[in-house]
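Below is one structure, written out as structure tokens, with a few remarks after it.
For this view, one protein chain was removed and the others were kept in their places.
Right, chain A next:
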Amino acid sequence: MKKAHLACHDVSFQVGRHLILNHATLDLPLKGLTILRGRNGAGKTCFLRALMGLLPIQGGTLLINNLPPAKARHHCGYMPQRADETAPMLPVISHVMACLKGTCWGLPHPGRTRRKTEQLLAEVDALPLADRPLGVLSGGERQRVALAQALANSPGLLILDEPFAALDHKSHDALLQLFTRLHQQKGMNLLITAHGSLSTKDLPLPVRDITLREGALHV
């Protein structure tokens, strides 16, 4: 089982004039599924972006696995709330292949990369979508492809922003089952944001809620 740990020490974080964390402190093992909750506009997305090193914090220390976000992000998979739609005409498999070791220089090994990509797509039940253009997928299908992209490079921690948005009830359950599978089979831990109710009671993995409220993180 991979280990993931979140530590905030006296963190002050604001975006523009919007204060998100005000000297917040939290020390929390991210085991299983951790759900970050908060009202609309509380700053959940911004907090996740700060964890990925995309937004700077103004004060304090923010650590994932005892590493600052800029270093820890190489071991994290990230799925933004709105997936990129820059090249909708290209097939799904090309989009996922581009994420595999995408930060390395040079040309990839085509055969090996394709096999690994097909494995990733199979893990999220999206292999039949491999040759379809990204732009024709439904919301749920696009979500699964985005998850495959986040899973590239075998991260220890998956950070998913509103993965249940635009999904129907059946797809909710399927996604929760997939989270369970990822945790049990691959040892991955998940930190997700959600503002609706989730039926996580019967899930065979540890589930914990954190709430972002009035500049503090409440467990």
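Quick note on the criterion: a residue touches a chain if its C-beta (ideal position, glycine included) is under 8 Å from a C-beta of that chain, and two chains touch if they have at least 3 such contacts; residues count from 1.
Note that contacts and distances are computed from a predicted model.
Chemist: Which of the following is the UniProt-recorded protein name of the chain this complex doesn't show: "High-affinity zinc uptake system membrane protein ZnuB", "Tetratricopeptide repeat protein", "ABC transporter permease" or "Ion-translocating oxidoreductase complex subunit B"?
Modeler: Missing chain, per its UniProt entry: "High-affinity zinc uptake system membrane protein ZnuB".
Chemist: Per the definition of touch given earlier, which of A:K31, A:R73 or A:R142 contacts the omitted chain?
Modeler: Here the residue in touch with the unshown chain is A:R73.
Chemist: Sort through A:V15, A:L28, A:A98 or A:L127 and give me the one touching the missing partner chain.
Modeler: If we include the chain that is not displayed, A:A98 is the one touching it.
Chemist: With the missing chain put back, which residues of chain A would touch it? List them for me.
Modeler: 52-54, 70, 73-74, 78, 80, 83-84, 86-87, 89-91, 93-95, 97-99, 101-108, 110, 133, 149-150
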